[in-house]
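For chain A:
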Amino acid sequence: MTGLEVIGLNKAFGGLTVARDINITLAPGDRKALIGPNGAGKSTFTNLITGILEPTSGEIRLDGRDIGKLSEAQRVKAGIAKTFQITNLFKSLTVRDNLRLPLLERRGLTGRLIRRSDREGGVEDEVESLLSQFRLSDMGDRPVERLAYGQQRLVEMAMTLALKPRILILDEPAAGVPSSESPLIAEAISGLPQDLAVLVIEHDMALVFKVARRIVVLVSGAILTEGTPEEIAADARVRDLYLGASHG
Partner candidate 1 sequence: MNKTNAWKLALATAVAVGATQVARADTIKIGVVAPFSGPFAIYGTQFKNAMDVWEAQHGKSVAGHKVEFIFKDSGGPNPSAARTATQELLIKDRVNYLAGYVFTPNALAIAPLINQSHTPTVIWNAATSVINAKSKYFLRTSMTLPQVSAPLADWAYANGIKTVVTAVTDYGPGIDAQKAFAKEFEAKGGKILDDIRMPIKTTDFGPFIQRAKTDKPNAIFSFIPAGPPAFSFVKAYTDNGLKADGIKLIGTGDIDDETTLQGLGDASIGIITSQHYSQAHPSKMNQEFVAELKKLHPDAVANFASVGAYDGMHVLYRMIEAGGKDGAKGMKAVIGSSWESPRGPLTLDPKTRTVTQNMYIREITKGPDGKLENKEIETIKNVPDVGYPTK
Partner candidate 2 sequence: MKSLLPFALMALVAVVAFYAFPYNLAFLTRVVITMILVLSLDLLIGVTGIDTLGQAALYGTGAYAAGLFAVHVWADPVAGLLVGGLAGAVVAFVSGLLLMRTHGLTLLMLTIAVAEVFQELANKLDWLTGGADGLGGITMNPVFGTWQFDFIGQTGYIYAVCVLFIVTAILKVVIGSPFGLSLRGIKDSPARMRAIGTPVGRRRVAVYTLAGAVAGIAGALAAQSTALVSLSVYDFQVSAEAMIMLILGGTGRLWGALIGTAVFMAVHEVAASVDPFNWLFIIGFLVLAVVYAVPRGLIGLPEEIRRMVGRLK
Partner candidate 3 sequence: MNLILSIITDGVAFGMILFMISVGLSVTMGLMRVVNLAHGGFAMLGGALTHWAMMQMGIPFLPSAVLAILAVVVLSVPMERVLYRPIYKMGELPQVLATIGITFIMIAAISFWLGATLMPIPLPAVMQGSVDLGFRTLPTQRIYVVVVGLIVIGGLFFLTERTRFGIRLRAAVDHPGTASCLGIDTSRIFSLTFALGAGLAALGGIMGAELLPIDAYYPLRYMVLFLTVVAVGGLGSITGSFLAAMALGILDTAARYQFPEFGTIFFYVAMIVILGLRPQGLLGKA
């Protein structure tokens, strides 16, 4: 199939199993959310997909090709990208430079020593279109560290999108964002390209129910259930385990 297929993924640290027989698919156009209580293994799962961790067993396929042995950087080139839980930007660089870096990297230009980094025509066009897509055009030349937090999250998403991924993992895109700025994030997610496969990992249930078409619930490293937002909202086990517990 096209898209991402995770088959029977396991990860153990010594005797501690943190991912147990996980099966997930993510096809173009999907809007899935991964939820679960603290310590359910969401970060581990992301790290396994992006190649920061190596699985104990199981397969990760992209368009039918096994990518389990690829490095982090190689997986990005293959089309898997993720945003960070806590903003992880190039703080001292300007917003434009933050966007240029992934764009240059995607085109394989960051090994170039001679030309100026802000003179690559194709790159500059894309920088400007991303800036306007995320309504950041006014602050393009400001160092990222001087931006409001919500705006930093937008830069974060713009950067990840600049990699032209086919699989996008949004790791808690609204974490730390004041609720007043939260609609900005939902709006940005809705505006993502239609053919993109998106997996949102999020605590903010309002956001999850707004953007996700299917929800996967992870508990103790294993998948408890998967379904539409309505099904999940109706599932008693999920209520008890997650929604009830964390909101109670």
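Keep this in mind: a contact is a pair of C-beta atoms (placed from the backbone, for glycine too) under 8 Å apart; a residue touches a chain by one contact, two chains touch by 3 or more; residues count from 1.
Here is how the candidates were picked: all candidates are chains of the complex that A comes from, given by their letters.
If you're wondering where the values come from, they're calculated on a predicted model, not measured in any experiment.
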Candidate touching chain A in this complex, from 1, 2 or 3: 2
Residues of chain A defined as touching candidate 2 within the complex: 50, 71-74, 76-77, 81-82, 84, 88-93, 97, 100-102, 104-106, 109-117, 120, 159-160, 162-163
